[in-house]
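Notes follow once the structure below has been shown.
The complex appears here without one of its protein chains, the remainder shown in place.
Chain naming follows the written order as A and B, and within any one chain the residues start at number 1.
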Amino acid sequence: MRITRFSAIFLDEAMTSPLLEIRALKRYFPVRSGLLHRITGLLRAVDGVSLEVNAGEVIGIVGESGCGKTTLGKTVQGIYRPTAGEIFLEGKPLSRLPAKDLRRLGLSLQYVHQDPLASFDPWWPMARSLDEPLRAHTDLPWSERMERVVRIVKAVGLDTEHLECFPHELSGGQLRRLTLARVLALNPRVLILDEPTASLDVSVQARILKLLSDLRSEFKLTYVFISHDLRIVRIMCDRVAVMYLGKVVEIGPTEAVLRDPRHPYTRALLAAIPRLSPGEPQDENLLEGEPPSPLFLPQGCRFSSRCPLFQEGLCNASEPALSPIGPGHEAACFRSAELSTSEETVARVGGFGLEKAEKREGSKMRIGESDAS
Amino acid sequence: MNRTAEESHLLRIKNLALEFHTERGVVQALDGVNLAVAKGEVLGLVGESGCGKTVTGRSVLGLIPCPPGRIVRGEIWLDQENLMTLSQENLRSRVRGSRITLVPQDTLGPLNPVHTVGTQMGDILKYKGRSRNGRPNRPGSDHQEILDLLRAVHLPDPDKILAKYPAELSGGQRQRILIAMAFLPRPELIIADEPTTALDVTVQAQILKIFRDLVARDGCSVLFITHDMGVVAAICDRVSVMYAGQIAETAPVRKLFESPRHPYTVKLLDSVPSPEKKEISQIPGTVPTLININKGCRFYDRCPQRLDRCRDHKPGLTQADEDHAVFCHLFG
Partner (left out) sequence: MNGRVSALQSLPGVGLAKKLLNRRMLRLFFRDKLTGLGTVLVLVTFFLAVAAPVLSPFPEDAYENVRVAERLQSPSAKHWFGTDRMGRDIFSRVLYGGRVTLFIALAVTLLSIAIGVPLGLVAGYYSGAIHEVIMRVADVFLAIPRIILALSLAAALGPNVPNVIVALSVSFWPRFTRIVEAETQSLRHELYIEASQSLGVSPVSILFRHIFVHTLPTIIVRGTLGIGFTILLAATLGFIGVGVSPPTPEWGLMIAESREYLPGTWWYALFPGLAIFLTVMGYILMGDSLRDAMDPRLRGIEG
């Protein structure tokens, strides 16, 4: 089965304003220490992120652990209160809506946790966990709610017998499916998926990705796809935003960003991906060290402490803003022009495997032939 | 494989079978596992979770708890010594931590939270010593050796690091320390159990590079356990693919990636996402539970190319090539 990218399916529903808009969002955590538990620092987990998410698209958020991608997801969903900034859903500002509207609208924005085992009450059988959102938001009698639960559980490829199980009795892949089923019960429009294939074996990962693609077309969903793995982002996402220490450093259509990365961090992330071709010399663009603590950000550009292109007096003087590079493609680097896709770059990163022929076919993609079994 | 070649292997696991006795029944965790790691070689042991790769590593170290575990048959040889005949006491004092060391996946658990990194590294040399390589045990050189090793794992300011407690370090730093600790006693064999799984890709790439350099420096052998085909490609010389407690295929790494023979290896490689790929395929079905498993090939239920005899007859070893062993009826 071939899955077409979403833009094609939703052309008729093209909206003028984005479905979800995040404007200059910040989320800081106070750090307390000492005997008196005083606030001694601010952890800038998300430090000014702006994003527009269009209906039907899949936008990837990529970065190393600690870059703020999970905090971003949770703040957008409303689990954390933003320190500053505004979130608009269907053009309406979530922070200024009356409580009743917020409740209704807020439900169409759902977050799926990274750790499926921990996100179910260990003492509840699955049926009860899946019923919980329905019980909270509908007046349906129990038997009708169960019918809906059963329907959704079948939609995510599981059976009623799984409803009787407790979380610890199920496999990672099954739990993943059930976390999806639980939020789907609320008919959301936007799903924020936090590392939806973390800690899964590759063969199971492939099936979950396939399921996500199927659900997207079946339920007309929009995904914010948080991941650390560019390989998966490439398969799943229309656009990708690369985060480093709480900020988006590069954003654009997936193909453009991965073929022509214009931020040295994006390039380094690509270089670090292990290749499936033994013997091939490792890419030279490896980063040294680890990200600095978000408590003590470097002067100027946040990436300056690890950047191979660091230039004294330029990069540590001020912080670069996102600036346009190509259609929809922006990067926050003073020296991004030097990173443009010369033939040499393409040769080095293998053009990220994109041949000209593929490029023409770029808007089509598929995740495996589903084996008839 | 002729006899001399076999003798040249540092670690030889022969026909190892292992069971766990649980409330639900007997789990046949390993069934006839054969592995051989040559001197100076990095052998990858790759497979999905629950395939027995970690258990294999643990049994080499003699760390299978009995009960519930029970080694049914098989031999584990380290050079000229049969590890299965050694007592736990002997294993602990003469093998584990000196001739064979472990790089674990979890970076916090293995380090003692109340001692500094320096104390813990010093203890290794104090109690385990340097096992061999004929280097004189000069007093006072310990500290220098530790510093050299910390520099080799790219930890800046090694003196400062030595004074720190494990909780003050990041996961990547702790993994570097653990690698340094594993190389410190100059072991003959290192068992690396998913050492990069918990790390970010950028850190993983650094760690793999360090590992390669150190192996080249010391000339030790490595059994590298991982689930990530990309990591295998980056670091291993040869690779064994495991499925449900059995070895499916063993080959030099390039051969395995270029011409995989076993249907499981083929499927597994297809399902790995990579920058070069725009599509990944799925493997139908699920990994079988290892209780009351069928007598034949354990991949039977999911195999797209299965034959009738696969169900009841366990596939034996087939040499697809001189150095390419496949356990599959398709080639026998």
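As a convention for this text, contacts are C-beta pairs under 8 Å (C-beta built on N, C-alpha and C of every residue); 3 or more make two chains touch, one makes a residue touch a chain.
Note that the structure is a prediction, hence the values are computed from the model and not measured.
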### Query
Among the chains in view, which touch the chain not shown?
A
## Note on the structure
Which of A:182, A:262, A:275 or A:329 touches the missing chain? It is A:182
### Residue among A:42, A:97 or A:146 touching the omitted chain
A:146
### Task
Could you tell which one of A:50, A:83, A:119 or A:171 touches the chain left off the display?
A:119
### Query
Looking at the whole complex, which of A:82, A:133, A:246 or A:320 touches the chain that is not displayed?
A:133
#### Entry: For chain A, the residues touching the chain missing from this view
74, 77-79, 103, 106-107, 110-111, 113, 115, 118-125, 127-128, 131-133, 136-137, 142-143, 146, 150, 159-161, 163-164, 166, 182-183, 186
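The rule is simple: only the chains that are shown with their structure count from here on.
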### Task
Would you kindly tell me how far, in whole Å, the mean C-alpha position of chain B lies from that of chain A?
33
### Residues of chain A touching chain B in the complex
64-65, 171, 201-207, 209-210, 228-232, 234-235, 258, 268-279, 282, 286-290, 350, 352-353, 358, 365-371, 373
### Summary
Within the complex, chain A is touched by chain B residues 48-49, 154, 156, 170, 172-173, 200-206, 208-209, 227-234, 236, 253-254, 257, 267-286, 304
